[in-house]
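Omission of a single protein chain aside, the complex is shown with its protein chains in their original locations.
Now for chain A:
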Amino acid sequence: MAEIEENTVFEINDFTIVTDMEHFGAAFEGILQKYEFSSRRPCLSNDVKYRLIVTDTNMISIGENKLRIELLQPVPASSNPSNDVEFVEAPKDEIEEDAHVIPFTVAEEVANLKHGFEVTDSFLLKFGIRECIIISPNDSSGTFTDENQVNTVMGNIKTILHSSRCEVPVFCYIKDQSLDMISGYASDGNSTYNFSSVVLRNINRRHCSMTDLLYLFKEHLGASISAFHEEVRMSSRFTHVVPLKQSKYFRNHTVETFGLLATGPTSSLPFDILEIAATWRFFRENSLTENHSHSDFDINYSSYWNIKMKSTKSSLLGVLDEILGVYREDTRKAIRSDLNCALILGKHYTQKELPNAFQKLTINSASEVKIGKHAETEDSGTNGPMPPALMKSWVNFIFNEAESDNESLAHELNMLNAASMSENQLSDDELVNNVKLDTLFNYKNPKSANTFLAPYKCAKKSTVTWRLAIALANARVFMSDQPRAEPQLWVEFLLKLREKYEKMETVEKVYNGIDHLQCSFSQKMQMLQLCIDARQKRHRMLDSAHSANNSDEFFDANESFNAETILEPNNEGRLKLFGLNLVEIPDVPMYIPVTQDACPLTDEMIDARNEHLFSLDEEDRVHLQMELVKSDMQSFKAANAGAVFADFLRWHSPKDYDEKTNTISERMLISNNVWVRSWEAALPIPVANQARIFNDTKIAEEILEIFNNATLDQVREWMKPTVFAATLERLTEIESSYGVSEEKQKQRTKTAKILANATLNNTPMDYNEISKYCSQIEMIHNMKVHLMQLFENAREKMHPPYPSETDVQSAIKQLVNIAVHNLWDNSTDEEPTFVIKPQDPIGRAIAVIGKLDELTEQQLINGHRKEYIFNWKHSCPSTTTIPMTHRMYADLRSDKHSLYFSMANDCNFSNSSYL
């Protein structure tokens, strides 16, 4: 025990206490060593535009607080490969290397007049430097609460900078980083730069113009104004936010665009703000004046403008978003799922009971007994919110029935237009403008090829389903304030559908059976048509069978009969001659019987049938499918009295009977096989008397019942694939009004493929993606159209020379790019800029658009944002010191005034430099 105790006693022989600050210092020094920042830093070339990005991040703690140390370094902004990323030595150094020492990079950078408003990087703009280390708290708990704390840290850092001979500036944020209060320091051992910022909510009014700020700058340096001093060089940028007067837009419904999927902005035009940042490049003190009462900064005479178009609205989405938006999960949840469309209409629609003879005999209560002639309403349809004439036009459009009364439709549409404009009185000019815009938004390309880019599983164009999808979507958009318009149209469609079904009129285009490449709703419509066709055929057959029964005359075979001749209706159900005689009665000709059609199957019916097939064993599966064969056998026997199984095979499955050897194939001779058994059991019954295989009445009623019971959400789901395809088609059409880049074309083909997949597999994710794509493309289109219109109008009001078509196109493209970047581009890429000269034709056009001539002098003085850069090569603290450049950047906004100083000193007054 004693031994162990002796061993556990340890001796302290290091009595040094390492403070938190020393820990921090050591760690910071370590970082500087890692970067090898212990000598002159290279000067960067001015030819390349740089932007500052964080290239490395380190964490250091002071006590419990964690600090983030970020290295901000320049990378070329343009991705031009010819721009070398390598640092380029200033040419001066190469030439005069022996004569002079390499300059202090920070001093060179601050003095660089190129670091004006051309730079897009905010840090570079504020302090004029392109490389630095930034210290900021890692989280809000660890902030430096006041300047003293920062001074303590900075004091420590200064020591480290000097001891490690690091010339890279180091900045430290005070309080929260977003407040932008910062303090910085750089030194090459001889001269120093102190960086600081002042951020105020409200600057004293005496510091709000250039003259005032110039005084403030000089005062800050402690310099008096003297004629011997070099002039201050200044640069300024005034940002004016000009509201565009014309921003109203009303959808103008016309007969021509009635059946066209609606496009364009929902209510207002995309842009309502023109933002002009007018820059005056470095000019000398006194060459331009700005004080409280006068400003030389006339926007029309600035060096250049940076133009942006903006919107004050939170959403710029267009009509297509409204159309496809109903398929978003949140919108879908908002629809009641317990009401069918008829019930949604409520009092606007009284469902008529189906005429049923028995119902009239049963009266449940005395109140139902009506004495005398009671007025039964003639109108069987809905009443409101859609006007009857408009509704009739919609239904006619859906069923592609010629519009008998275009005038009344035009009248109704004008009423609709007037209703939407009633609250706003538009001048004639505005009305004309609105119509012009509308023509552009609802661009109709008569030559539009309109071919699908991919095989969508949706209704084909020119089908009733396609037009129904468009009509329902348009009804929603045209009457967006009337949510019942869409279900009303559906109900009216159903009423007409039922009417047409009863009258056996065409309800859908069908070629050669159900088209399985179309969507489920379209297949149902096709099925209805097939039911109508089957009913017509059945009626014809029954009529003729009836007439055949009535005639007592024997049917004599015509001498000129051949196998191609279709026979008159007959009791035996014979269709035509087969061309051969019966096997066992060689002098009797064999007839092909009239046969029943197999029941057409929609995808859903096949799925249900397959499910049933899967549950059966092999024999039952065969029996399930024998219906058609049995029917054929019955018909065949009826048409050919005395025929044998071999005769049936000769017609039905010729490969199973060898005419040369008069033998039945081996497989048909297998004893007790299903074919033979069925043949033996079959009675001679012509088709007219057989049970129906394709029970058209039952199927049609079931489909109509499903339609009647559909909720609004269900109806929209049925329309989904078609309405998406129609939207993509419409986008192609409206974009054909101007050229589409190859890249966009590729994007569209890709989207089309996604839609093909979405319609095939009903994948919500794919639909969402397309929905987003369509909204964006439409929004871009709306922007383009709006800008085109603005330039067009400007051209009418401006004096020549006019901007060329190419200039206008390029301006529109750049303005749209900026807007698109600000809306969707989440990348760290910088905002693109659109720079023009005010006196160029395009600049004058912009001036007309923004009505800049109407700006008052006061408006010019109080620009929405004023920025100034002051550069002064000045000897400080005394006239005998080496002149160095001082810089101030002032950023005056309505709610925040910030000043950023980069102040030089040719003497190093830091005590730490001695250490």
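The rule we apply is simple: contacts are C-beta pairs under 8 Å (C-beta built on N, C-alpha and C of every residue); 3 or more make two chains touch, one makes a residue touch a chain; residues count from 1.
Methods note: contacts and distances are computed from a predicted model.
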Open item on the list: Missing chain, UniProt name, options "General transcription and DNA repair factor IIH", "Ubiquitin-like domain-containing protein", "Large ribosomal subunit protein mL39" or "Ras-related protein Rab-3": which is it?
Closed with: "Ras-related protein Rab-3"
TODO: Based on the whole complex, identify which of A:D607, A:E659, A:D829 or A:E857 touches the chain you can't see.
DONE: A:D607
Task: Residue among A:V54, A:V75, A:V435 or A:A598 touching the omitted chain - done: A:A598
- [ ] Decide which residue listed in A:K698, A:K744 or A:K837 touches the omitted chain of the complex.
- [x] A:K698
Task: Of A:L542, A:I566 or A:I706, the residue in touch with the unshown chain - done: A:I706
- [ ] For the chain that's not shown, point to the residue among A:L113, A:L288 or A:L628 touching it.
- [x] A:L628
TODO: Identify the residues of chain A touching the omitted chain, counting contacts across the whole complex.
DONE: 455, 513-514, 516-517, 520, 524, 597-598, 600-608, 610-611, 613-615, 618, 621-622, 625-626, 628-629, 632, 652-653, 655-656, 665-668, 670, 673-675, 698-699, 702-703, 706, 709, 714, 750, 753-754, 757, 760-763, 766, 769
